[in-house]
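Beneath this line is the structure, given in structure tokens, with notes to follow.
Shown here: the complex without one of its protein chains, the others still in place.
Every chain is named by a letter (A and B) in the order it is written, and numbering of its residues begins at 1.
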Amino acid sequence: GNKGLVVTSGNGDFAISLGGRIHADSTTHLNDELQKRSNGDPVEAVSGTELRRARLALKGRFNRDFTYTIEGDWGGNSVSMKDVLMTYHANPKLEITVGNQKHAVSMEVQESSNDIMFNERSLLTALTLPHFDRAMGVNVKTMGQNWSFQSGVYGDAISASGDGADEGGGFGARGTFAPINEAGKLLHIGANVGLRKANDNNNLSNSKTPRLRYETTNMSDFYLSDTGSIAGFEEIQLTGLELAAMRGRFSAQAEWGQANIKRDGGSDLRFDAHYLQFGWTLTGETRNYKGSDGEFKMLKPRNNFDLSQHHWGAWELALRLDEVDLKDEEIEGGSQQRISLNLNWYLNANLRILFGYSRAYELDAGPLIQPSGSEADNVDVISLRTQIAL
Amino acid sequence: GNKGLVVTSGNGDFAISLGGRIHADSTTHLNDELQKRSNGDPVEAVSGTELRRARLALKGRFNRDFTYTIEGDWGGNSVSMKDVLMTYHANPKLEITVGNQKHAVSMEVQESSNDIMFNERSLLTALTLPHFDRAMGVNVKTMGQNWSFQSGVYGDAISASGDGADEGGGFGARGTFAPINEAGKLLHIGANVGLRKANDNNNLSNSKTPRLRYETTNMSDFYLSDTGSIAGFEEIQLTGLELAAMRGRFSAQAEWGQANIKRDGGSDLRFDAHYLQFGWTLTGETRNYKGSDGEFKMLKPRNNFDLSQHHWGAWELALRLDEVDLKDEEIEGGSQQRISLNLNWYLNANLRILFGYSRAYELDAGPLIQPSGSEADNVDVISLRTQIAL
Partner (left out) sequence: GNKGLVVTSGNGDFAISLGGRIHADSTTHLNDELQKRSNGDPVEAVSGTELRRARLALKGRFNRDFTYTIEGDWGGNSVSMKDVLMTYHANPKLEITVGNQKHAVSMEVQESSNDIMFNERSLLTALTLPHFDRAMGVNVKTMGQNWSFQSGVYGDAISASGDGADEGGGFGARGTFAPINEAGKLLHIGANVGLRKANDNNNLSNSKTPRLRYETTNMSDFYLSDTGSIAGFEEIQLTGLELAAMRGRFSAQAEWGQANIKRDGGSDLRFDAHYLQFGWTLTGETRNYKGSDGEFKMLKPRNNFDLSQHHWGAWELALRLDEVDLKDEEIEGGSQQRISLNLNWYLNANLRILFGYSRAYELDAGPLIQPSGSEADNVDVISLRTQIAL
């Protein structure tokens, strides 16, 4: 089938599968000849080709009640471990997960990069990542057909910090409820909170600087919004609200988030961001929503692409409006609005091609300005992704 | 079954399997606010969470007589290759192994990290590792039901040294004999010797400094015993003796080792270390000993953990006393004694949870002292490991 290499024992108590994903990207920027506000150095986005993700995942089940995942990413010629975890399924309503896993925050962060309708996640991730990305921890989840609630405590990321201080830690909790959840009809509401403390030296683990920023593409090294390193960073508190709906081939999803940062020797900081997005399946399919996870999963085409049968797979149009404001107190991280448009071609359950366009506008007080000295404006990104998921 | 993903040809001449291991750790230190004896800089152990090991291994058999293993470790967001080797099974009593493999020394080094009763190996590894860890080489092994003898010559580790000199090399030999080896009854004796030469620049390969030391946990960056870099390091000779016994649910194991280091322009150095450990299976199982390897393998629970059947798996208590002395001539690497206590829960053949506690005491002349200027003392380590092995 389309699930990678799968072997299952007769009674189903043991199973193992090997799968993976490839995201091959080609990106171009327009209006990106800018300079640093601070010192006038020229800055240009790196455009070109990149292996955005190249992941292999070994997943399995043993002794009926235990499942595990070992997933590594080899994109960009370096390795990073993603999900490395084990789940005990105590009963159909209760799961306990130990290992390296995402914090239980933000619908968009929970949704897989295989499944989202855009090439990159929204500006809201300036608040959620990297502080609430994967970390070693324990997560308890309880769920039903139309709802889920999970909460976890986490240490730091999977390697030692190396700066000689005990590591920091984090907490996350997310609840979702879908009062309407039937074939082609959905109303989803959700809320989440997160907390992460820096280590004793006010640093994050894994050489991550305590800062909030958004990179236009994974390879661009180009940040239109960036707080820079925040001195005395003690902890970040995140609050998020989610709303989603679907009716046949149309879907909508929105999130709003606010981050509060406590500092050692400085007043607190408050930043917020949100996005609103719409999906329209041109070929008529309905998107998949999983109530027990509170997430959208990848669209499956009704007819796979097959030239000999004149089948063209599924086509999807997506629009997103997002905004982030990283200005508070003396921090001038900039604010921006953005519009993104995606045309996505799902050839079959394993292969899709994403054509993405986005424009950042209403840029204010960010780290990059035009050579003329005025604010940066109308920075465009054009992206093409070929995605294989197994 | 519980062996990972396995595929076998009809006649058994070809087989292949994909397995792995996850060791997820959480560690805490007590009494670790020390300072360097040399310059008074404060030193503290790094406590927190870590992915200690995340390994995938592809193993197989081809043309009946050949087996191979390709094993990588992705713990800590970096990659290192472990066993990468091919074995020719000439006949039931003779094996030749080519590739990256452990030196044939020390029972404890030969035993898998999946199988040992403690979170970390003993203080004896200050002498054996890293000098006698995996390296590229050829090993010849001959064995029977109750005995084994193997010996190998090795080059350096799998990557080039990079310091422009021809690589060093090593040698190892280990013999074991079990005069008593029946169900629930064991007497094991063994002996081993090792030799490793530095390269022409008196360095070890793979950027490893020629030094002996012991890290309290893999992430702590905290060494209560440490010779520091040994100038003029030419070669290290290792001698080891092994003794083990088992009677029903009780087992005991001990090793003693001595390292002799030859130096260019300095007198020889001699260090020694030993450990003595006891295991007691609370739930009555007997440990597994493999006579043709001269090693203990992982305990298998009689009844797997299953709440619905009121089964709780196997529980094991383990105690270890170990000691290392790294003081000789002008080298002040320190000496220490330690006591370690482990409570291990084997849920099934794939999953176990280790609760470990250790206290280092009788510290003398080591690199770290108390802020008051007196010797460090009673440094405690508390460790929790979740282990999946496939």
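As a working rule, contacts are C-beta pairs under 8 Å (C-beta built on N, C-alpha and C of every residue); 3 or more make two chains touch, one makes a residue touch a chain.
No experiment lies behind these values; they were computed from the predicted model shown.
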{"item": "Touch criterion as defined above, residue of A:Ser78, A:Gln145, A:Thr209 or A:Asn378 at the omitted chain", "value": "A:Ser78"}
{"item": "Listed residues A:Ala15, A:Val46, A:Leu341 or A:Ala365, member touching the removed chain", "value": "A:Val46"}
{"item": "Option touching the unshown chain, where B:Gly20, B:Gly48, B:Gly99 or B:Gly194 are the choices", "value": "B:Gly99"}
{"item": "For chain B, the residues touching the chain missing from this view", "value": "5, 7, 9, 14, 16-18, 58, 60, 62-63, 65-66, 68, 70, 72, 79-81, 84, 86, 90, 98-100, 135-137, 154-162, 164-167, 169, 205-206"}
{"item": "Residue ranges of chain A at the interface with the undisplayed chain", "value": "1-2, 4-7, 18, 20, 22, 24, 26, 43-44, 46-51, 54, 56, 74-79, 218-221, 304-307, 347-348, 350-351, 386, 388, 390"}
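The rule we apply is simple: only the chains that are shown with their structure count from here on.
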{"item": "Euclidean distance of C-alpha centroids - chain A vs chain B, Å", "value": "39"}
